[in-house]
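One protein chain is absent from this view; the other protein chains keep their places.
First chain written, first letter: the chains are A and B, and each begins at residue 1.
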Amino acid sequence: MPEPEQREVIGSGSGGAMSMASGEAESLKGGPLPGSADSGKARSLWSDAWHDLRRNPVFVVSALVIVFLVLIAVWPSLIASGNPLQCDLARAQDGPRPGHPFGFDAQGCDVYTRTVYGARASITVGVCATTGAALLGSVLGGLAGYYGGWWDGLLSRLADVFFGIPIILGGLVFLSVVTGASIWPVVGFIVLLGWPQIARIARSAVVTAKQHDYVQAARALGAGDARMLLRHIAPNAVAPVIVVATIALGTYIALEATLSFIGVGLRPPTVSWGIDISNASTLIRNSPHMLLWPAGALSLTVLAFIMLGDAVRDALDPKLR
Amino acid sequence: MENTALLEVRDLRVEFRTREGVAKAVNGVSCTVHAGQTLAVLGESGSGKSVTAQAVMGILDSPPGFVTGGQVLFQGRDLLTMGEEQRRRLRGAKLAMIFQDALSALNPVMTVGAQLAEMYQVHRGMSGKEARARAVQLMDRVRIPAAKERVNDYPHQFSGGMRQRIMIAMALALEPDLIIADEPTTALDVTVQAQVMDLLAELRREFNMGLILITHDLGVVADVADRIAVMYAGRIVETAPVHQLYEAPAHPYTRGLLDSIPRLDRKGQRLHAIKGLPPSLTAIPPGCPFNPRCPRAQDICRTDRPPLFPVAAGRTSACHFWKDTLDAR
Partner (left out) sequence: MSRYVARRLLQMIPVFIGSTFLIFFMVYALGDPVAALFGDKAPDPATAARIRQDLYLDQPLWKQYLHYMGQVFAGNFGTAFNGQPVTELMGSAFPVTLRLTIVAIVFEVVIGIALGVLSGLRRGRPVDTTVLLLTLVVVSVPTFVSGYVLQYLIGVKWRLASPSVSPEATFGELLLPGVVLALTSLAYVTRLTRTSLAENARADYLRTALAKGLPRHRIVLRHLLRNSLIPVVTFIGADIGALMGGAIVTERIFNIRGVGFQLYQGILRQNSPTVVGFVTILVIVFLLANLLVDLLYAVLDPRIRYA
């Protein structure tokens, strides 16, 4: 019977060209030092992903759309000269005319101007809520995954509690109580119900990273908690969090619009697609254009973020292809 | 040994077309198996031995894998030009396959009984009850204790050795003429390996089947095989009766494989590992594919691809310097 040494020469022998390719990749990865293998792997993951992304038309298109949306969210006057709050009841529900390509809404406001200005509220809410939920979720989930024990159990139950509340109902209740003219109640609510999703992802990513041999080795060599978390574990957990957060950004924008539509999200005078769609919905039979433009802009925005998240996930996790 | 060829593979070529390029996994493999004979195919992972087996069985993942040339004559008929439905009827019934990792090769959500019975239901048109009874017999046959009770268990409830017995039972179900066993014992503990290998050899004798045993394990080969074919980079580089190959290999690669086995009678000496790695199948070096790693490589090895030279009766070697290799004992 052969001894284990032979295995090293002849290989595990699962056969096939595919396993051969992966075998080679492994032998290239196996650096002499645990630390260097770590940073090398992280760097190549990101540069590989970037290499893939630049060639992915889905990524390029959605990224361009998002850049454009962010631009007009910051400087709406770039492409819209009017004032979204300056309305003329005499022109209420009028169709398109020169200078006003999308026509007018029930209050006689220019639909084009309002659609352009609506990007600001949606993007701001989406970005702020995602940032908040991602930070809170990854810190809490990361710590839970790293330390485990009662803290992990407590956090999991807490996440279950928030999962147990249907999100639109929760918003209805929360936002009918915590009101305000700004975007912050909405952002706060989305962060409150959104963090558990990120926390779960971050937790499982950290638990997986913790089991890697080089992480165990670093631990055995006496690396402290802070160094372990920042140097070895965080780089591995960032990728899944980014993917989920990007897709979540799209759904958060849709959620804000839904809440505004129900009447508990953003409130006038904030210009929001959700509010405009809600106002237009009763008049859809006579003036579908009032609904079409803000609804189209909203759907395009959500689509862009979801597609971006999809593309990023494909690039960061080739297994899922 | 001079009966009709059960399986004759002629100049088989398989390639994988992937985004990274075309990987030439099998590059003109020819070999013959007679009824009742055991052929061992030896090689590192990536040498093309499993792909060859899958191409013979007709279970290649396609795409990306494509058979680009050659013939696979099974009992005189070319499997590659046969209609898919005709070929399907042969699979499992006339030629069967045993896979390496029984845990992943068995369906996790079907009872082993159902998976065995399926063979009889599909190929023999038996009723479910009849087929189930045959499944129990089959499990008895491969010596699974308490077969009657265990027939309703799921694969994960068995030990590794028992699972591999179920794989063997499945391959034997319809008493095929040829069995291809792809690393049947690699995933098992050493003690269990011997039991499973013995069982396979015993059943092979009993049914007088042909067996192709794919392995990287020279120890397994010596006991059960009649002939050996050594593969490297999608080619057969040496074929020989098993004992002749052990005594005097005619290819430097085979030599390297043998030297890398630890042996009791050479205790204290260094083991000789083959230097370097097998070539990437997307960029196989010109000339002899083994030349970058070969201690005997000369200029001719870098330019001319060696054909299979006849070395002796029933022996071939794809080495320009087979004579020197053979003599250098």
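Couple of notes before you dig in:
Just so we're on the same page, contacts are C-beta pairs under 8 Å (C-beta built on N, C-alpha and C of every residue); 3 or more make two chains touch, one makes a residue touch a chain.
Small disclaimer: the values here were computed from a predicted structure and weren't measured.
Across B:A25, B:A96 or B:C294, the residue that sits in touch with the chain not pictured is B:A96.
Only one of A:I168, A:A217 or A:V238 touches the absent chain when the whole complex is considered: A:I168. Of the candidate positions B:V14, B:V29, B:V67 or B:M119, contact with the unshown chain belongs to B:M119.
Touching residues on chain B toward the chain that is not drawn are 54, 57, 59, 61, 88-93, 96-97, 99, 101, 104-110, 118-119, 122-123, 154, 156, 170. Interface residues of chain A with the unshown chain, by the touch rule above, are 157-158, 160-162, 164-170, 172-174, 176-178, 250, 254, 257-258, 261-262, 264, 277-278, 281, 284-285, 288, 291, 295, 298-300, 302-303, 306-307, 310, 320.
Here is the rule we use: only the chains that are shown with their structure count from here on.
The geometric centre of chain A is 48 Å away from that of chain B, both derived from CA atoms.
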